[in-house]
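Okay, so here's the structure we're looking at.
The other protein chains are all here in position, but one chain of the complex has been omitted.
Take a look at chain A:
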Amino acid sequence: TNSPPHDSIKSKTLEHGFPHQPSALGYSPSLQLLAIGTRSGAIKLYGAPGVEFMGLHDENAAVTQVHFLPHQVELVTLLDDNSLHMWTLKAHKGLSELLEIGRFTLTGPPGAPPSVTRVTAVLAHSSGELLLLGTEGGHVFIVEVPGFRELEERNISLDQVASSVPDDYIGRRNLEHVETLQENPVDPNQVVIGYGRGLMVIWNLEKQQAIQHIPATQQLESMWWTEDGGHLLSSHSDGSYCRWMAGGEDMNEEEEEKSDIPYGHFPCKAISKIIQLPTEKGPPFLLFSGGMPRASYGDRHCITVIHSKTHVALDFTSRIIDFFAIRDPSALVVLVEEELVVIDLQTEGWPVIQTPYLVPLHSSAITCSHHVSAIPLKLWERVLAAGDLQSKHYSKEPWPITGGQNLAPDPPQRDLLLTGHEDGTVRFWDASGVCLCPMYKLSTSGVFHTDADPNDNMNQGTEGEWPPFRKVGCFDPYSDDPRLGVQKIHLCKYSGYLAVAGTAGQILMLELNDEAAEHTVEAKVVDLLQGQEGFRWKGHTQLDVREEPVLFPPGFQPFTLVQCQPPAVVTALTLHSEWKLVAFGTSHGFGLYDYQQWNNVLVKCTLNPSDQLAMEGPLSRVKSIKKSLRQSFRRIRRSRVSLRKHHVNNAAELAEMELAPVQRKIEARSSDDSFTGLVRTIYFADTFLSDSSHNTPSLWAGTNGGCVFAYMLRLPAAERRTDELVTAQPAKEIQLMHRAPVVGIVVLDGHGAPLPEPLEVAHDLARSPDMQGSHHLVVISEEQFKVFTLPKVSAKMKLKLTAVDGSRVRRVGVAWFGSSRSEDYGESGLVVLTNQGDVHVVSLPTVKMQVHYPCVRREDVSGIASCVFTKHGQGFYLISPSEFERFSLSARYLVEPRCLVEVPFRTGSATQRRPQPDGVSSAHRYKSFCVSVFYSDLKPTISSKSAARRVMEHALLNDESEYRETEL
């Protein structure tokens, strides 16, 4: 009577991480919302943790500017293609959604060059009704918003301004484009127009006339009107800034009050933005970006903060996109190309405030990821505690951006996402809710000798250095040693054991320790070749292990290390914490290691003797040489041919050459193919391997060549576990006829359900597997799903995927789908991502295709490769090096933002602030972030998704049934 539990399919629900290629920053002090525009045309809004909105412009153009309308819930974006877009946060059924409500492009007089209407500066007037648009041609257009109605009579043309320019202003040369527009903070009728050439004109909007001319002679970069309206600051391309008296009665006696080149003497780069903020008592803060001496520090990305006698040049990790300060001033928010950095300006030393969202996932390139659902509270708290010790240098101040209300319920469970990185670190993320929060960072490099000094702290600056640099931010893509890269991770959530395997064949076993400890880590070298001769490893060498004791901070500490020989990348890893065994595989074979006794139990070489490539190390080089040789031969042949028939039309020949289509060879796989021995998957199971009355522990491994090896394991009784040896006996070998790579192995119990994880039953968290009925083996290859009987292996059922629709399995996971209607009903299934980017759900134990829907673009190879599935039918994949997209196939488990932003209460004061909600403090930043429904009135179905997808590529999807449920 139950309908299939995965009947409502969710598409993308959420994006985690830092937007790829941000290009614009905006902030609304009244809404306390931050907006980021990207080069791909996305607009993302962030407020309090959990308050997130996303929108996407239909135009595939970069967002160059974002401006909130003061005291409104609207914002305007300017795109690369000179179009302006109006967005609003519309409340719907108690939740807000981000909607585009209008678009506009300036049209000049007929015949005018496009530069006349090319927008270079935007000012959202404090009235909330006007938009001033400065253009490349030097004009200022005034537009009424939100309807985008041009007020032609109020436009400020270049001629109007130029006519009143003082004669002595360098011969009244061309004023150039409008660089910036600023409103007088105390008189909304006054705006200052800054022209590229340097001239600044204070203009009265009401009287439509110039009040004052400020004849700066350096190329203008930015302007700032001080809060009292009394002064203007201008910054210039030569690295100088000037302070001017504003609003002087005498139009001709304005004077340059102060001019300074802060990093002077030698030529400096431009100061691209300058702001000055008063403090309640004491001197103001002066902040500016750039201005560094061109020759010596021209490559630095700096923002200088000067307050009283404190002067710091904050040195960022990547190019500065924009920055703003939250008034008090309490915090400086800086968007750089690769991260968002918030600096606490109230605390001594100006520490960084840890961001609850927009965290740069890619601070070192992500090399793998691993998801663990439903973490026990104890482990969760211990990981958090270890992480808190690591974040001592962060500010204690709460997150300063607090707009919107988070209405989502608490996440149903604690989920961990672990990412492995190129620099040998493993980062732990709280993936339970909308915000992907950093919890803890583990570094494995300390175990090895590397060129880098692990004590090299980024925050150390030498005394007396000028400019006074201070490094901020965590983006650090430079790996000292690529061999450290983490390739596979396996965490047992019950025991706290963690296995981390890397590029140079290293497998580290770690356990959680709440205290710091100092010890040596002994390495056990495992020869996977087993004396196979005639091979030469041409790849990297294995890592050198530190022989002296290493001090490990509280957290996960390595206690034993396996190093594979040859030191090839570890391609498969699994851990059985109950048996205290870890199994691993590389392109040469696989091994089983007893981490209780620190003893290697089994080594099996899977190499095909004819497979030279696997032996020679990193394949790309070998392959590319082969390829380039082939290509150059082809070129030679081609040129000979063309020489011979030189008289024929060369152009036609060229066209023919270029039009030569891609060809694909149709050939059956053979055992001689390269990397057939590469171990793709490895699996532990307690099942019936030899006879149907006794179940035994077993180890299963599947290779690239379609071969499955099964070993029966004999474990000593618990009381003799430390003394007696674990043994492994070969039991079965299956060579799949179709020879496709084996990507997954699962054993099903007598009820047809996948066997539980180790210790899951012991912790009463899973039903014990049915040992009465007969077990089945499911082998998932890239092409087929096959069910075999056990203990006698014979094929029972299968599903051919590739033969039928030409797609191949890239990622596979086992997931439990709870019904959205019935609490206790659910079923297990296989979740599969294909090379076509489609997600399929395959039922167990019948291996029938249930549903499938497009998920990742098929061209997005790295996105497909990065996909991980959760145990509850959700998934993550990288949509850029820095962002995870989250999707859900489950009706019950769904994480989406649910939040509300109210129209600010207008008091008439420009500096009105909303009180900060209680309870948002960095100390419990991980709690209570929740989920929300966006676009709940959209009901995309799988079939009609393309229409929805166009709009919703980066947004959230939902349907009504889901909406009802999550609203409860």
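Operating definition for what follows: a contact is a pair of C-beta atoms (placed from the backbone, for glycine too) under 8 Å apart; a residue touches a chain by one contact, two chains touch by 3 or more; residues count from 1.
Keep in mind that, in the parts below, contacts and distances are computed from a predicted model.
One chain of this complex is left out of the view, and of "Guanine nucleotide-binding protein subunit gamma", "Par-6 family cell polarity regulator alpha", "Glycerol-3-phosphate acyltransferase 3-like" or "DNA polymerase delta small subunit", the protein name its UniProt record gives is "Par-6 family cell polarity regulator alpha". Among A:693, A:772 or A:794, the one in contact with the hidden chain is A:794. From the set A:213, A:546 or A:669, the residue in touch with the chain omitted from the display is A:669, counting the whole complex.
Within the whole complex, the absent chain has one touching residue among A:807, A:828 or A:890, and that is A:807. If you put the missing chain back, the residues of chain A touching it would be 608, 661-669, 671-672, 690-691, 705, 707, 712, 729-740, 783-784, 786, 791-795, 798, 800, 802-808, 835-836, 858.
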